[in-house]
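Every protein chain of the complex appears in place save one, which is left out.
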Amino acid sequence: MNLKAVGIKNIRFPVKLRVKAGGHQETVASINLRVNLPRRFRQNCVPIFLGVLKKYQNDISVEIFPELLRDVKEELQAESARLEMTFPYFIEKKAPVTKTPGLMEYTCRFTGATGGTCDDLIMSIWVPTTTLCPCSKEISDYGAHNQRAEINLNVKFKNFIWVEDLITTVEQSASCEVFSLLKRPDEKYVTETAYENPMFVEDAVRKVAESASSHPDILWFSAGVESFESIHKHSAYAYVVSDTMR
Amino acid sequence: MNLKAVGIKNIRFPVKLRVKAGGHQETVASINLRVNLPRRFRQNCVPIFLGVLKKYQNDISVEIFPELLRDVKEELQAESARLEMTFPYFIEKKAPVTKTPGLMEYTCRFTGATGGTCDDLIMSIWVPTTTLCPCSKEISDYGAHNQRAEINLNVKFKNFIWVEDLITTVEQSASCEVFSLLKRPDEKYVTETAYENPMFVEDAVRKVAESASSHPDILWFSAGVESFESIHKHSAYAYVVSDTMR
Amino acid sequence: MNLKAVGIKNIRFPVKLRVKAGGHQETVASINLRVNLPRRFRQNCVPIFLGVLKKYQNDISVEIFPELLRDVKEELQAESARLEMTFPYFIEKKAPVTKTPGLMEYTCRFTGATGGTCDDLIMSIWVPTTTLCPCSKEISDYGAHNQRAEINLNVKFKNFIWVEDLITTVEQSASCEVFSLLKRPDEKYVTETAYENPMFVEDAVRKVAESASSHPDILWFSAGVESFESIHKHSAYAYVVSDTMR
Partner (left out) sequence: MNLKAVGIKNIRFPVKLRVKAGGHQETVASINLRVNLPRRFRQNCVPIFLGVLKKYQNDISVEIFPELLRDVKEELQAESARLEMTFPYFIEKKAPVTKTPGLMEYTCRFTGATGGTCDDLIMSIWVPTTTLCPCSKEISDYGAHNQRAEINLNVKFKNFIWVEDLITTVEQSASCEVFSLLKRPDEKYVTETAYENPMFVEDAVRKVAESASSHPDILWFSAGVESFESIHKHSAYAYVVSDTMR
């Protein structure tokens, strides 16, 4: 009658992730697992799951996620399984003018489900950016309020996409990108770039949606932009979800 | 083509809630709002919303939520609106033996949506309880590991239900209830009661589901139990969702 | 030999706070208590403490805090007691040009200690503000990056000071104040005001320190400013502590 699941929450596990540039990056994942399984198998759920995880630990990527999930499902004799793996991911990024390299941290999540009514694989990223308010710019004699804004993008895809490429797409959808290291010429550049590209949160989310809609490998997406307003204590927020699978 | 919304996140606002015993309780709500609205109205979104909120601030209950939402939608000339209000709620609860009164805090949320494809009103509660592990009890010569476990219940209903009544139902679904004040005879009672009622998280969630399924006024529900295992660093988790609206 | 204490953490309790304008404001406090007490009294620590708290619940202010603490200490037969009460506090604040009223939320904390080596009473506030980067303004042809910045001020005092007055002082120490409601003329005002008052975090903390140093009723203070940089993912931070009690 009802959909029931048991699972574990907040297991932390070190993993090695495949990197676009080649090789792997070591990081620490926070893992949630939900399975539908006959009661008699419940007792050994955690040891069996961690055993499977150990096999894949040194070569994680969204590509191998379906295989990992099938293994989890089989070993647990489950009807269905849902696995969520969230981790910080570091990418070296050059400052826009001086090209000084610096490490940027992004939050990423792989979510997979197998069996039951759906067969999902979702890749999610959270990317810090800057938004500069168009209204503030328009009505003020000088300046314009701007702030850090976090863009979240979730996608289902038909061909493999690198996290690195999704991040690049999202970073180009706000008033300006965010960097970890900026020298003076860089700071001038990001200040002026943001001022030249004023955007409300709904402008940024629309731009993300346009990129995702026209991407040949993306089947479905949802996106949200949260702007930590510099003139308020609350956040401005915009959200979009693609209507159908393509 | 796509469903789009803008909104505000994390507005905090003092509100007075209707209490079952009569009168009101003052508390502090965290509010999220999402609306679909023509772009030209965006600028005044926050002042208009806060103006509507102020009208209802002194008499909030799940009963008036649809009216509040209609007002928000109309004043903002939105096609649809979705409002989420989360707040701490205090109930005086007597210790089980000595009947010493003490204040218990519960987290509650009202979620309402109007227009678009759905017309939802969901009442959510998060209730602290105790679970005692049946396996640990069975295999051990003495004792059994137990821990705090949080039960979340979300319901759609056809007739008004008091938060207080939902909480009572949930508190009777675990190994034992949790209290803010316990004297020695009370502590003996809760220790022995938990030992007499061993439950895995899936047993607790099944009991919540049975109560919700048989409740004449509940149309739909989902429930989750998270147990902060005393013998592990991770949580055990069980989840159930009713398959259809009744 | 060693300083030892036992206590409770994260008790939540509704309280009524004295308001400068007269009357009281209802809010929800998060409370930590630490006491040094003979072991035999430990068992009833929580019921006794909550009993004392109940007596004061309807008229809390920093003025009555020493009395509340003495009561806690006596009733618990403790050598010393340390009590920390943190709560959201709402103040109606008018927009700078249109004077539209809106509710601002601030976090406040009262900390008291009695006995042992010190006899402290500290009032703390966390206030959202805006900072605009002087360097960014100087080197850019137009615009300047700015962001929300949180200012924390902690004071010991010789005469009673209202929370409301401390907040006003702190709000005047950043590039611009933050508001909950802004109409177009107000938004123009805050944008231009921030642009006219560029400040690094260390400029803001120095201004807070100057106000606190010259306040006749403040004996000691510490202050910190954390700026959630709009061009980075990390925060800039500045800190100052007064060297001696006056």
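By written order: A, B and C. Residues from 1 in each chain.
In this text, a contact is a pair of C-beta atoms (placed from the backbone, for glycine too) under 8 Å apart; a residue touches a chain by one contact, two chains touch by 3 or more.
Everything quoted here is computed from the prediction, not taken from an experiment.
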Among the chains included here, which ones are touched by the excluded chain in the whole complex? A, B, C
Residue-wise, where is chain B in contact with the chain that is not depicted? 104-105, 128, 130, 132-133, 135-136, 139-148, 176, 178-180, 182, 184, 187-188, 190-192, 194-195, 228-234
Name, in rising order, the residues on chain C that touch the hidden chain in the full complex. 1-12, 32, 34, 39, 42-43, 46, 135, 200-202, 205-206, 209, 213, 226, 232-243
Kindly note down the residues of chain A that lie in touch with the hidden chain. 11-14, 25-28, 43-44, 46-47, 50, 88, 90, 100, 102-103, 105, 180-181, 183-184
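One rule holds in what follows: only the chains that are shown with their structure count from here on.
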Could you work out the angle of the rotation that brings the CA atoms of chain A onto the matching CA atoms of chain C, rounded to the nearest 5 degrees? 180
Using Cα averages as centroids, what's the distance between chain A and chain B in whole Å? 28
Cα centroid separation, chain A vs chain C, in Å, comes to 35
Between chain B and chain C, the Cα-mean centres are separated in Å by 30
What are the residues of chain A that contact at least two other chains? 135, 232-234
